[in-house]
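Note that one protein chain of the assembly has been removed; the remaining protein chains are unaltered in position.
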Amino acid sequence: MAEHIIESIFRFLPEIALTVTLVAAVVADLILKERNRNVAWVVLAGLVVTALLVLRQAGWNESIFSDMIAVDPFAVFFKMLLVIAGLFIVLFSVKSRELEQNITRIGEYYMLITGVIFGMFLMVGATNLLLMYLAFELTSISSYVLAGFTKSLRKSAEASMKYIIYGAVSSGFLIYGISMLVGITGAIDIYGVRDALQAGVEQQSALYVAVIMIIVGFSYKITAVPFHFWAPDVYEGAPVTITTFLATASKVAGFAMMIRFFRISFMESGALSVPGLDGFIAIVPWNIILAIFAALTMLAANLMALWQENIKRLLAYSSIAHAGFILMGLALLTDEGISAMMIYLAIYLFMNMGAFFVVLLVTNKLDSELISAYEGLGHRSPFLSVAMTIFLVALAGFPPTAGFIAKVYIFGATVSAGWIWLVAVAGLATIISLFYYIRVVRNMFLVDPEESSEPVILDYGSTAILVLLLIPVLLLGVYFTPIVTWAKDAVTMFGM
Amino acid sequence: MGLDTLILLSLIVLFLPLAGFAVLVFFGKRLPRQGDWLATGLVTVSLLLSLVILFARLTSPESVTAGWTWAQFGGIPGIGEVTVELGILIDNLSAIMLVVVALISTLVHFFSMGYLEGDVRYSRYFAYLGFFTFSMIGIVLTHNLLMMYIFWELVGLSSYLLIGHWYEKKSASNAAMKAFIVNRIGDAGMFIGIMIIFVHFATFSFDAIFSAVAAGNLPFESQAWLTAAGVLIFCGAIGKSAQFPLHVWLPDAMEGPTPVSALIHAATMVAAGVFLVARMFPLFTADALLVIAYVGAATALLAATIAITQYDIKKVLAWSTISQLGYMILALGVGAYAAGFMHLVTHAAFKAGLFLGSGAVIYAMHAALHKQHDHDTDAQDIRNMGGLRSRMPVTYWTFLIFTLAISGIPLTSGFLSKDEILAGTLAFSTLNGHWLLPLIAFGVAGMTAFYMFRLLILTFHGKPADSKRLSMIREVPGVMAIPLIILAALSTFIFYSFNPLGASSGWLFQALARPASVVPEAFAPATWPVFYEAISRVHTPVMILSIIIAVAGVAFAWLVYERRSVSADKMAGVMGPLYRGSRNKWYFDEMYEAVFVNGTLALTRISNWFDFNVIDGIVNGAGTVTRGVSKISGWIDNVFIDGLVNFLANITGSIGMRMRKIQTGSVQNYLVFGVFGFLIITIVLLSI
Amino acid sequence: MDLFAVVFYLFAILIIGSATLMVFSKNIVHSAFALMFTLGGLAVFYALLYAGFVAVTQLLVYVGGILVLILFGVMLTTQGYFEKVKTRTVNLVPATIFTAIVGVLLISVFVSTDWTLAPLRDGESTMTALGELLMTDFMLPFQVAGVLLLLAMIGAVLMASRTRTPKSPGSSYGSPVSSPDSPDSSSQSPDSSSAGEESHKT
Amino acid sequence: MEFTIFGIGILTWLVFLPIVGMLIILLLPGENKTAIRWTAAGVTGLQLLLAVVVLALFDRTALGINDAGSFQFVEQFEWIIVEAVPWVGKIEIMYFLGIDGLSVLMILLTALISVIGVISSWSIEQKVKGYFALYLLLVTGMMGVFVALDFFLFFIFWEVMLLPMYFLIGIWGGPRREYAAIKFFIYTFFGGVLMLLVMLALYFSVAYTNGAGEQVHTFNLLHMMNSANFVEGSILYGLNTTWRYVAWVALFISFAIKVPLFPFHTWLPDAHVEAPTPISVILAGVLLKLGTYGMLRIMYPILPDGTVYFMYLMAFLGMISIIYGALCAMAQEDFKKLIAYSSISHMGIVMLGMASLTNQGTVGAVLQMFNHGTITAMLFLIVGVLYDRTHKRGVYDFGGIANQMPKYTGIAMVAMFAALGLPGLSGFVSELFSFLGAFDSFRWLTIISVTGIILTAAYILWTVQRVFLGELGDEHKGMADLTGRELLMFVPLLIIVIFLGVYPGPAIELMNASLSHLVDFVNGGIR
Partner (left out) sequence: MVLPEWLAEPGLNHFLVVSAVLFSLGLLAVISRRNIILVLMGIELILNAANLNFVAFSRYGSLSLDGHMIALFVIIIAAAEAAVALAIALNIYNRFGSVDVELISELKE
């Protein structure tokens, strides 16, 4: 056992690096005191190290800590995304004026960020229901606090309150569902669940309820309609860096966990032929449930986004809508769908972070999150506006941006699985989405600025970060072989 | 002379006027005398060359064709390669027509040098004349329907440009537009006809079409389609030759300069329709020809009745032109091919002469009025003239000859052709029982004599309307007088037949042998031998009758207007409608008009009124309706289609607006929705 | 009806009754004490189910820790006397209906399900086994729980602590971000100026 | 045939030269308007030169369409390759450019109109840098669509055009520019989404076996045209299946929006009215052709069964467009709107011609695409000239221009009459062949459509009369005739319009081989 644990620890280095970073952040905060904003650099360094360690894991495919957690290409793919997201979030935070207000507590802020990333790392790898729940809660609890980080602001306080109430209830559903699932199958890791299901279960209706409760828990995390309601309010109230984090990394991790759970326990391709599972799948149209979720999410979120006046809120709805697009891939119950989801998530990460970063910069400069604040921005800061346009256009799914590739793959997978109605809904939703994306663009370019407005000048750091985000959004639009190959290969999970 | 030379010559004839056009359009204003000499010179050369061609043609037995590929299509299913050719066909018909066109054009060029001296767009005018001549020659020389259509439309364009020469005048630009659009209606029909032909035969060439039909290959294997094709192609002629019911544009077209009226709207362009019918003659079925004949007859009658009451010198001539064109069409329709075409030739000369003569009168009137500083008096109204004979002898005498010719008095060219037409219609009715046709033909002949002499007398005889003005009238300059004299000479019989009483022995008639119909016998018109025999039977009576009718017409005019033994005004004032109807052909129209409006308009304006309020009214009405429809479709566009789109957008928006309300801000509500969602899914799933 | 059954029913009634009281009580302090009975009753249940360690933990953590925390919460977030601490409800009708359906649904599913039952084991002490598991198979969750608690502590402190006066760079940065879109939002709250007050207090 | 410059294929140069120009412009300072303009002019001029080279080297006998071997100037590189994964097979997206008789004229048209657009843009004074940068991006998109032989590539270029167009209308447009821009955008985006879906369905239905014996899914249009490549059991497998019809309709709508065909046309008048002159020129001159081009390039050969099945629908919509567009044009008082509607009418003729599935009809349609491009470009330039001088566009606002501006009037008359279908000018030839082809397939529809030429004559002459004839208004006295720059943009178009009117043979020859092959291919075995 001891050897196994030691061996496992060596397989667990990125997570350990994160924990070390967390501790280092605590220490640094104590040492630096007044200069605690420099904790950011400590965390950044820790994340870079983590990223390198994650890279080292490429190609590994094993389970560690007594089947608690897997280190497989799937997990590595997502860890990479998460660590990239983390790096950007830290950079954003450095640039955020909003956080300056609570500068005395900025050390804690970075600690929590590190903690959340740690939790997400566990989420994408966890194969044990207990660890899944633990990781889920770890990210959630930290996120609740982060959402209220600028706590002297009413909206931030409100956001954290709503978040924790909704989150706690959802995680209650999740754990209750898990308790039933565990009771039915007698196993607390997903392989055990799979084996039990393959062997056949008699408690059909209990299983339904259990799985639906688990879906509810996941749906909250990935903001699928109708469990998305918290998202717009929280996204609006939270500091923009955290909003970005929630809308991107948190969602990515949630999807990763969801995919792994469903894929291993329910739809592993080989298992479909096993009589017990076959019967199970045949009776319960899981895919239809997920498809309906996806369709509802796309339509409702896009419709609700139409009239938003606050850009963060608008992007919140947009990110909910994107969750709908991504969810389509899961509904297909095919590996093709899953790899499409992964491609989408990777691309979504960049374009959404880009859009939020522009929001952050604009908020820094103009002290406003209203869409009307963007009027005439095209003339005041062409680069910023062009960047924003590119991100929005990517979110809308236009070639030659990466957003298009994401849509192509997810639509393609859906079409190839024969889900024409679903893809038609997705198309409709895409068209609706255009209305509100283009509204921002319109404000930036088609409305003349007020006489008094001055040029908005970006510092070099911000420009560099923007460029860093623009590069993948544009490059992946025209050359996406790497990401596709990577995603296709990364569908491999341990235990399949 | 080699055939190639002939083709080359014809090409030169064709392109010389175009060259003139090109030079004048771009450099006209910079040339000395604005380049009129150039245009005139080139046309003159064309005339000479076309005379050469005619001579060559008449002395050689075969017609000449040559074609050049214009466009090529590969692999049409079932047909294979299709080549669209442009080409030239020189046979008697085209050679004669070529000379007519070139001749009239040349004369008009000369005449215009005097008539339009000092005009703002002098060089532009000559350029357009050149372009017109080019287009017209193109129609004449073509060996296929496509090129025919192309030049057909180009002629329409040049007519448009020339009518609208004084486009500052609203009436002129309106007339130009009207001419083009009305023509386009006919052309659209012609286009459909051509489509029928081409789609079936995959060729535009006359020869190929004729031989295919002769081989029994009918369009879409149906005689009805062949008839339809014929009638539709004839639609082009209806438009261009101002046949009923598309004749309305021609009187308006008199807004153009008078030489233009002479050239285009009397001698050549309007005759193009006749030429087209002649050219396509073998293709027409008996049914199609009957339609053609009746259209011609209706036109002839209608126009003649109107012409009687006109006071505008050019309008009278315009109506007379329509009437005469109806004659020609009628002749072709009944099968009197040579007669009809011969009338085209003779009519070209004397009608051009009449127009140029009227142009001379107007020119002189204008000059006189100008000297009087009178800008109100209408220089074209014959009531303002009278007695001009003494001041303009050349004009008068030539005008007299033309009038005699058109009236069909022996020794003139007009007699020759008109006589043959009358014989043809009568022969046709003896064969088929369509007695209405000869009746109309004879009646119109009488009316023609009457109204033409009315015109002549009112203009040149009698008391002048204003003797002071009369004293200021001067004879026109030589450059204008000479064309008149030449045309007067050409209006005598001697150029067409040495027998003053019979055309059939003349060279022209001989040259214009009727081509055999290619239509299957069952629905072909009567063959030439049969028809000829019928003509021979009626020829002599017809000749006598026609002379009598013509003389009677002249005499009546003489009585009414010269001797004033019968007062026209009195006749108009005294007689009630019924009475007049029993005496006059044109009473028919008046009664028709009276149905629509109160008989309050002056007698003299009734014909005019008929035109504007009934025929034009219909066109205008159609125009209004069209504009109405277009408004409606514009409305549909705005309200319905756009509206639908906006409606969808609004719906989407309002759904979005409503759904937004769900986001109440209360986290517990959110949870209720979430629980509700959970319940729905669970219950649905469990109940499956 | 053996002792087991008697105890079960007794405590089932206690648990459900006090939970009901907790939910419906108008007085929040009553609710808090009712919750204590529920949690305590559950500890008895765990003992009945041979989960001694869990039962003890339940008592220690819940009754000893969480409940006290909650009571502190009650006291910190209320003004004046406890008697006045009445709270109202929202969504009562739909909430009751829905939760009733949820309950009925769950109960019917549970009752109708034919659970695969394993033979009952004897009531050995679970303490040692659990300790072993924590050091072996559950090593990772155990450590992660530590991190979780650390983060929760940091977070709780962060949220609960009084705001320190912001340093100069942030001071110019104020209200516009807080409520840019709802100029009227400040009027809704009875204590809209609390944010401002707070900085004065320190 | 290949032709490379510095080792890069000529088509790539054609497509990406404007992007190079755009980058240069972005690097130039915004104040230096002259340099920016000249850069744009230089780049598009060079592009035109290349287009002429392509035209000169073009082999008229090569078939193209579905025959990979006979495409010309082909550049084919693997662009996106995802090696075989067990459950998907190999994925392949090609950078595949090439032209055949269908596209060669369109390339020339695009290059030409682009240059003319730049010349016409000389008078743009506001935000010159942004304007020309977007303009050049637009040009790349248009050119790309005409040379792409990979559906994916095609789609990317297709969508690339959208955004520049949106901005060009939205920023530099007239008073209602926002509405027009968004309308254009939404409409075309809608079409784009439909196309995307069909593209994906095709992608998953088509797989060819490559040299190594692997099943490869591909976006290669040529592989999609081979019915043997449709995977059995896939959604678009077979002939005359419901899904194939659905795919056809979806593609048709997406292209018909661009054409624009009744009833998808309402974005066009608004877009035209609000767009600045050069953009109207581009829009009418090139953009509308993309729709019909897309149909011929993609819909016809890939879904021939649908094409044959729906040919009456196409023809019917074409007919409606002809008549309806003409009627609407007649009702307009805004000169630009009038021309916009006339575009709908004229594109209806294209539709009618190509719906016929006959050689003449298709050739006529493609020729009409080219001719409409040149003629309508002229018409919009004509309006633009007037608008530049007077800032008015109402048909009733003018009169008697002919005397004041003779050169202008002369050119305008040629353009107007060409639009009216006067023989001797290019419009006639293409209308003629379109109608001839259509008549072969649809007798009554065509006969009704022909009445459209009467309506066309009516509204055009009516406009000529209102604007050019009559008395000159006092306020227009002293209006200058065309400047040298303006003449420069008219004269090439004028020459083309007249030349093709007089002698269309060469142009027809360019496309004849390809189009007859296309028609045979579509008809083959089905009709």
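Every chain is named by a letter (A, B, C and D) in the order it is written, and numbering of its residues begins at 1.
We adopt the following convention: a contact is a pair of C-beta atoms (placed from the backbone, for glycine too) under 8 Å apart; a residue touches a chain by one contact, two chains touch by 3 or more.
In this text the structure is predicted, and so the values were computed from the model without any measurement.
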{"item": "Partners of the unshown chain among those that are drawn", "value": "A, B, C"}
{"item": "Missing-partner contacts on chain C, residue numbers", "value": "1-2, 4-5, 8-9, 12, 15-16, 19-20, 22-23, 28, 31-32, 35, 38-39, 42, 45-46, 49-51, 53-54, 57-58, 61-62, 65-66, 69-70, 72-74, 76-78, 87-92, 95-96, 98-100, 102-103, 106-107, 110-111, 115-118, 120, 126, 129-130, 133-134, 138, 141, 145, 148-149, 152-153, 155-160, 179, 182, 185, 188-191, 194-195, 198"}
{"item": "Residues of chain A (touch criterion as defined above) contacting the omitted chain", "value": "129-130, 133-134, 137, 141, 144-145, 148, 151-152, 154-155, 157-162, 164-165, 168-169, 172-173, 175-176, 178-180, 182-183, 186, 188, 232-234, 236-237"}
{"item": "Residue ranges of chain B at the interface with the undisplayed chain", "value": "660-661, 663-668, 671-672, 675"}
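Going forward, only the chains that are shown with their structure count from here on.
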{"item": "Chain A and chain B: spacing of chain centres that average the CA atoms, whole Å", "value": "79"}
{"item": "Chain centre separation (chain B, chain C; CA means) in Å", "value": "100"}
{"item": "Shared-contact residues (touching 2 or more other chains) in chain B", "value": "649, 668-669, 676, 678, 682, 686"}
{"item": "Two or more partner chains touched - positions in chain D", "value": "186"}
{"item": "Chain contact topology (line, ring, star, complete or other)", "value": "other"}
{"item": "Residues of chain C that touch chain A when the two form their complex", "value": "105-106, 109-110, 112-116, 118, 136-141, 144-145, 147-148, 150-152, 154-159, 163-164, 166-167, 169-170, 173, 176-181, 185, 189, 192, 195, 198-199"}
{"item": "Chain B residues within the chain A interface of the complex", "value": "649, 652-653, 655-657, 659-660, 662-663, 665, 667-671, 673-674, 676-678, 681-682, 685-686, 688"}
{"item": "Residues of chain D defined as touching chain A within the complex", "value": "79-83, 85, 87-88, 91, 130, 152, 155-156, 159-160, 162-163, 166-167, 170-171, 177-178, 181-182, 185-186, 189-190, 193-194, 196-197, 200-201, 203-204, 235, 243, 246"}
